[in-house]
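One chain of protein is taken out of this complex; the other chains stay put.
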Amino acid sequence: MKYMAMVGDKEFTIEINHEYEILVNGERYEVDFRQLPEGSVYSLLLNHRSLEAVVEERDDLWQVLLRGELYEVQVQDERAYRLARARGTAVSVTGEAVIKSPMPGIIIKVPVAAGDVVKKGDTVVILESMKMENELKAPRDGVVKRVQTQQGASVEKNQVLVIIGDPHEEG
Amino acid sequence: MKYMAMVGDKEFTIEINHEYEILVNGERYEVDFRQLPEGSVYSLLLNHRSLEAVVEERDDLWQVLLRGELYEVQVQDERAYRLARARGTAVSVTGEAVIKSPMPGIIIKVPVAAGDVVKKGDTVVILESMKMENELKAPRDGVVKRVQTQQGASVEKNQVLVIIGDPHEEG
Amino acid sequence: MREDGLLTQKFDKLLIANRGEIAVRILRACHELGIRTVAVYSDADRNALHVRYADEAYHIGPAPARESYLVIEKILDVARRSGAEAVHPGYGFLAERAEFAQACVDAGLVFVGPPVHAIRVMGDKLMARQTVQAAGVPVVPGTEPGLNDEALVAAADQIGYPLLVKAAAGGGGKGMRPVYEPEALPGAIAAARREAEAAFGDGTVYLEKMIEGGRHIEIQLLADAEGNIIYLGERECSLQRRHQKLIEEAPSFVVDEELRRRMGEVAVAAARAVNYVNAGTIEFLLDKDKNFYFLEMNTRLQVEHPVTELVTGVDIVQEQLRIARGRRLRFQQEDIRMRGWAIECRINAEDPYNNYLPSTGQITMSRLPTGPGVRVDTGVFTGYEVTPHYDPMISKLICYGETRAEAILRMRRALEEYRIMGVKTNIPFHQHMMESHRFLSGQFDTKFVEERFSMNEREPADVMEAAILAALVAHRQGQQASQVVAPGERDTSNWKWYSRWERLRR
Partner (left out) sequence: MREDGLLTQKFDKLLIANRGEIAVRILRACHELGIRTVAVYSDADRNALHVRYADEAYHIGPAPARESYLVIEKILDVARRSGAEAVHPGYGFLAERAEFAQACVDAGLVFVGPPVHAIRVMGDKLMARQTVQAAGVPVVPGTEPGLNDEALVAAADQIGYPLLVKAAAGGGGKGMRPVYEPEALPGAIAAARREAEAAFGDGTVYLEKMIEGGRHIEIQLLADAEGNIIYLGERECSLQRRHQKLIEEAPSFVVDEELRRRMGEVAVAAARAVNYVNAGTIEFLLDKDKNFYFLEMNTRLQVEHPVTELVTGVDIVQEQLRIARGRRLRFQQEDIRMRGWAIECRINAEDPYNNYLPSTGQITMSRLPTGPGVRVDTGVFTGYEVTPHYDPMISKLICYGETRAEAILRMRRALEEYRIMGVKTNIPFHQHMMESHRFLSGQFDTKFVEERFSMNEREPADVMEAAILAALVAHRQGQQASQVVAPGERDTSNWKWYSRWERLRR
């Protein structure tokens, strides 16, 4: 059985050889794992190396807490991966980038307008929440396709605020 | 709605008057309670007095952990209580007392035999487990009705070892 | 009651006008002193730890603090109904509001804090500056209050550049503008006035020399009602972002015995200038040449008080309660000896990889680090909701070591042991910091986090592969569960794996 896993823009190929033998990008691991009674905690022994991970699903991604770091992992079996590829819905660095409100708050400022060219890291919305002003930034280069909020607006968590499209796309 | 609750040999009558008004043995309590997301933890406010209890069911008894003490509470609604009474299965200080093995182990000694008169607190079985000798004692006065184990026997948790009956019962 | 608004007397029941970790901290101290406790809670906090650990709890309104925790009359009403004899304000909320302290003493309640007069004087930056300056405390060179724009421009040349335009009222960086050259000054004054007017209703500003490479060093004080004041050494709080402290330690890497004594004595003089009573902190800016300047006084318990507790062995909150009960200090200055090193990391619900954006949601798991030298102060638990209503601090993780290096190494261990899920946290920020050479060598100032620190992604390949395998295991488990419903799609090799796995899990 073969799987594809993605963390950020890194892709890994996983093959399950035998019950306790897994290959990650061709490297062999002897794997022993247990799900613990305490929620979603897993104990893994990889070639005797011990790791404890907390794993939860959120928005179709696996959130994996390991040694203080939170990894967001997407796992697909080979067939699903190929199908997604064919349909063009696999994770990709092009396409629309949707900027959502990460929490409820009030829009302090929207320094961009539709049609503006933005660079990765440019501030596109300033949101006040939890007694702080928070700058929401463009996740990549592109062109602002739509602004769906305005200064002074009250917004909910996950509300879409700004959509950024590819630079070469039609406005 | 009326309930009967028993803790050890103490009995309490509980009446639910209104949604948030409960009488325990006639005393009124304004009750606000929440079950918390963390397992079986309850937060109670009784006339603004705050208490946190962990409540789990085991062997038909409610185990309630409150301020370090573990209470074993039996709760029955009035009807069930009356039925049980009528059938003679309500908790009572008479009837058989069954001494079970609290854990797996080896029987070191059984200092009693069927027919022996025992007093509350008399040792009826000595069990070795967890590197220690443990004395199992008679929970009340009575006569040994049956001994179901013997010296040197390996026993499982909850295995019945000795049964004590009423002194006046026929052997 | 004293003329300056101080009431100290024995009490047996105390209301905690706060929530979260600091309410729990105060509850524990009360519990340990045999004082009965009254908690207050908003709609958002019925399940909170401070409600569950208190002896009594009263509802005081909706989630927004301005409709609950900040409403003085509601707090006083609960005090009346519950028979509380004293009030501890914690930090934040009403802790530095002189009118609240006044209302408490007017109602016959002991306010666990300083005299009303001291809160008032120290709460006004200019008045505080004048008062301590008169007592011989060095302040950052700057102007008097209330000058008009022309006078400010004239004064600026004497002070020298770079300098800061600062609002007389408020704090948190609002109404503050750095100015690096004379041409920029008029515009900066106008902007600061506007911002201060909008934020605090008071456009008064003043100028202050900008101390470059300055470190934030503060002195913890304890003072009783008889006028005995002692200092419990310093804390280093230079690691800040947007004026929010992130990491604090005691002692400071750059403060030696002699400097500690000098700063301590100056801090005591500053407190004496307002007849200070109870716990308080004098914040100083320390420049590269070890000159130090009074910044402000916090007339309350501080978030970072635990690091001082660990190195001095003194329980500051218990001392607050004893002082408020009218007891004389149990310590003289010479009784206070610092031992070892303590570091505090504030664990916040925010994403260090995405501009520290706050993260809200339900905490699905909270397993605290424990064992030797580790203390966690928190109000958060499995099932807790991080909401936008209150500040995003999840907990304070405090580690003690015999030396600074040991405290840092222990902090790394504790950060790795911490299991918290459901929101993003700044644990990776702290992990990066605990590995940063600048931090390890003690070479940082108040601008370090913002200007010279970055979260370069640490990606040890093998840990990432473990993360992927963990996700795969969870994924397959979910898949198998759904295949029970859709048996037509079963994959026998999976089943084999799964059943072996199930067998082993027994």
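Chains here go by letter, A, B and C, matching the order in which they are written, and residues are numbered from 1 within each.
Methods note: contacts are C-beta pairs under 8 Å (C-beta built on N, C-alpha and C of every residue); 3 or more make two chains touch, one makes a residue touch a chain.
Because the structure is a prediction, the values reported are computed rather than measured.
Enquirer: Give me the visible chains that the unshown chain touches, in label order.
Expert: A, B, C
Enquirer: Of the residues listed, A:2, A:49 or A:82, which one is in contact with the missing chain?
Expert: Once the missing chain is taken into account, the touching residue is A:49.
Enquirer: Among B:55, B:84 or B:98, which residue is in touch with the absent chain?
Expert: Result: among the candidates, B:55 touches the missing chain.
Enquirer: Given the full complex, what residues of chain C touch the hidden partner chain?
Expert: Spelled out for chain C, the touching residues are 24-25, 28-29, 31-34, 53, 306, 309, 313-315, 317-318, 337, 339-340, 367-368, 370-378, 381, 401-402, 406, 409-410, 412-413, 416-417.
Enquirer: Mind pulling the chain A residues that touch the left-out chain?
Expert: Where chain A meets the chain not shown: residues 34, 36-38, 43, 45, 48-50, 52.
Enquirer: If the hidden chain were put back, which residues of chain B would touch it?
Expert: Residue positions of chain B that touch the missing chain: 1, 3, 5, 7, 10, 12, 14, 16, 19, 22, 24-25, 27, 29, 31, 33-35, 38-42, 44, 46, 49, 51-57, 62-71, 73, 75, 77, 102-105, 129-132, 134-137, 157.
Heads up, the rule we're going with is that only the chains that are shown with their structure count from here on.
Enquirer: Between chain B and chain C, tell me the centre distance in angstrom, where each centre is the average of that chain's C-alpha atoms.
Expert: It comes to 48 Å between the two C-alpha centres.
Enquirer: Approximately how many whole Å separate the CA-defined centres of chain A and chain C?
Expert: For chain A versus chain C, the centre distance works out to 31 Å.
Enquirer: Using mean CA coordinates as chain centres, what's the gap between chain A and chain B in Å?
Expert: Taking the average C-alpha coordinate of chain A and of chain B, the gap between them is 52 Å.
Enquirer: Return the residues of chain B touching two or more other chains; collapse runs of consecutive numbers into ranges.
Expert: none
Enquirer: Two-or-more-chain contact residues of chain C, please, as numbers and ranges.
Expert: 382
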